[in-house]
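Left out: one protein chain. Kept in place: all the others.
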Amino acid sequence: MSGTKTFSMPLGPVHVALEEPVYFNLTVEGEIVRKTHLTSGHVHRGMEALAMRRNIFQNATLVERVCSLCSNSHSFTYAMVVENALCMHIPERARYLRVIAEETKRIASHLFNTAIQAHIIGFHSLFMHVMEVRELMQDMKETVYGNRMNIAANCVGGAKQDINLKKQEYILKQLELIEPQIREIQDIYANDPMVHTRTYGLGLLPVDDAIALGVVGPVARGSGITDDCRKDSPYAAYGDLDFNVITETGCCAWSRVQVRLRECYESLSLIRQCIDRMPEGDIRAPLGKLTVNSAVARTEAPRGEVFYFIRTNGTDVPERLKWRVPSYMNWEALSVMMKDCNVADVALITNSIDPCVSCTER
Amino acid sequence: MLDTILAILHMCIFPGGVFALAVALFFKALDRRIAARVQRRVGPPLIQPVLDIAKLLTKETLIPRTAHRAAFIMAPVLAFTGMAVCAAFIPVPGVYSGLTNMGDLLVILYLLPIPAIALMLGAAASSNTFSSVGFSREMLMTLAYELPLIMILLAVAMLVGKETGVGAEFSLANILSYQAANGSLGFHPVMLPAFVAYMIFLPGTMGVAPFDIPEAEQEVLEGPLLEYGGPLLALYQIGSALKTFVVLGLGVALFFPGTLCDFWPVNLVWFVVKCFLLMLVTLTVVKAATGRFRIDQAFWFYIKFPAVLALISLVLVWWL
Amino acid sequence: MSNLLNKLSVRSPWLFRINAGSCNGCDVELATTALIPRFDVERFGCRYCGSPRHADVVLITGPVTLKMRDKVLKLWDEIPNPKVTVAVGICPISGGVFRDSYSLAEPLDHLIPVDVNVPGCPPRPQAILEGVVLAKKIWMRKLGIEEG
Partner (left out) sequence: MQIQRTGDAALVAELGTFATQQENATWQADDMYGNMTYWFRLDTPALLYPAAVALKAKGARLTMVSACRRDTVGTSGRYISYHFALKGIVYTLRVTLTDTEDSTPSITPIFANADWHEREMIELYGIHVTGQPNDNRLFLDEKLDAGLLEGAVPLSVMMNGACTTDLWERVLNGREDGEEKK
């Protein structure tokens, strides 16, 4: 390949491998990337400004559309932060209902990311297979909540809709169907020679860098950091449920996918436990008193920790609503991962942090 | 004079031109259809490749302002004509013995890389960053798979030449008649590594998974083809379809040219069936079951496996 | 002859998608529609292409943000004629939940002629499929062929 001449290669903002517009300017030497410069902001929709002009109920709809892949995490955390600011206590049943919705979205989101990885390495059959399996979760969301992406399961004070016995049976049946398929997928991603060659040892993020950059979610856990809000500061029903925090020590793209797929098993078990232990009762609590207050809330979204901050001033329009999404923390890690990588791997490494541009740029 | 007219007819109608294109497009449709079935989908109708080309012909041709106009237009034309000529050299055992007085393996060896060269020319002419990455990838891939190809052809030529006592036999017609007398080379134990090497060569030269690196949609947005659209893209597609016919036909001619009887339509169908089986094994199934290599991985893969396999055959032929 | 080609051509719509600042719900559904066996757009002869130069039907999602506006227009210009534009989701139509934001440009149909709207947040894959089928009809009309 041509000597030491470098040239700059734009990647994006519209690129098939990236679901969303983001613009990398790569300085390339032959096939090796020497420098990456990221230009973002294509999906900046000024949502925080919008949130300060809408009331707390309208905002529930708005924040759900920060990003459709982790939409539930946003409405979930938003509901929590408002409840914290208003000093509300939500009914026991709602706490379990929220976990069911969250874990359902988590499985769908993890499978989607896994599928996209197969797509990027050009493994179409595997990609279609994973998407088809994910479709079982989509069916479940549509049947239970009425929408395939933005399921609107949460509202301030509890859950929007109850899951009756018939739906519970249906959910259990779907889980029964999906579990062996996820096991099969995990086996393929762990052992298939092609997937292994392309992803193992790719996009290394050593533990020290991971800590310094404050990465969260499967990216941190793929680098061996045990960090999970569901365990650190239990919320909803997570304190009463049994699950493990999955970690891998490979620090590479392969490990991150393994973390995601193994987390799916935990999610399946969490949904089953919820259906098993869910108490009868109300699903919504009455609204608390609007005062001048500040509150924070954090939850573990599929991509990592979501953090919300609210300042209320006694009216129904929040004075400040600010959130930070997991991808926001993980983006910076890309510069470490992409050090001297191959042009062919840029999209693959980017995908390995499960980037969510619309979340990050709001 | 008559020879020339006949040669042109061979290039335009049979086995090149119309026939090759019809077979190749039908294969392509079958390929997509079978891949779809493997993935539990319905897949496109069998006429889809024809529709695609018809559609491309109706679209407007956009030529980027920064592109080198003449080279940009010439490249797909070159790819198409190169392969149309090459297809005429492919013998159909029991029906047609190739252009005997001018055609031999060396001509095919020279003609085969034309689509790749045309693609590189087009990529260079379109002056686009992704195209130039595609260009360097295409070049590396060509280097990677041409090496085993040369050794495979050499092994075949040496074997036949040795047995018939002429040193190295490059005439396809003679290779065919040798096989008709002594059995197919594919069943010859010495040639087995070379045949396997040829099967690995096929996906590389056709640019399908796991070697679809130069045109990787997810990495370099179809690379060299990025700036092409409309009729020019159609020419590339026709050229690529013809190439499918050429490489499959060549494989059948070199390794399994056996005929069923003396009735030519039967032999024609038998030839097409063999080509199809070769495609099924080397292109369709492999494509459906793998992802894509990185360019360096693919390069070393070709140096490690097909080149070594072909070399084994070559050395064995030399010694035995 | 050219009439025949035109008639054949609409059976091979190649799709290209532009994300103009969407929350990626529509994009995920587009990927689902396109690529999973259950919906399989390939049976209509569709194919997703990586280059705008190969495209016939362009699917645009998201409210058009200021930063994406010029890029959307540029990409749209690079698609050879005849082309059909499909706006997927409620955002390109009105801005959806993001309307009134300082960061949005204009609704999509102020910028480029939109042929088909597929409303929904996000639309179901079946709705997107119908959008593509409608796009084929409009393409025929643009070519001057009667439906039939």
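Lettered A, B and C in written order, each chain numbered from 1.
Note that in this section a contact is a pair of C-beta atoms (placed from the backbone, for glycine too) under 8 Å apart; a residue touches a chain by one contact, two chains touch by 3 or more.
Fair warning: this is a prediction, and the values are worked out from it, not measured in the lab.
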Residue touching the undisplayed chain, where the options are A:E29, A:E48, A:D282 or A:D316: A:E48
Omitted-chain contact residue, chosen from A:T27, A:N84 or A:Q181: A:N84
Residues in chain A touching the chain absent from view: 40-41, 44, 46, 48-49, 52, 80, 83-84, 88-90, 212-214, 229, 231-236, 239-240, 294-298, 305, 307, 309, 311, 313, 319-320, 322-324, 328-329, 331-332, 361-362
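Basically, only the chains that are shown with their structure count from here on.
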Which two chains share the largest set of C-beta contact pairs: A-C
Inter-chain centre distance, chain A versus chain B - centres from mean C-alpha coordinates, in Å: 45
Intercentroid distance (Cα basis), chain C paired with chain A, Å: 27
Chain A, residues touching no fewer than two other chains: 16, 119, 124, 128, 132
Overlap residues in chain B, where contacts from two or more other chains coincide: 39-41, 217-218, 221
Touching residues (chain side chain C, partner chain B) in the complex: 2, 5-6, 8-14, 37, 40, 42-45, 49-51, 53-54, 56, 78, 80-82, 143
Chain A - residues contacting chain B, complex: 1-2, 7-10, 15-17, 28, 30-31, 118-126, 128-129, 132, 194-195, 197-198, 342-347
List of chain B residues in touch with chain A within their complex: 35, 38-41, 129-130, 132-133, 136-137, 140, 209-210, 212-213, 216-221, 287-297
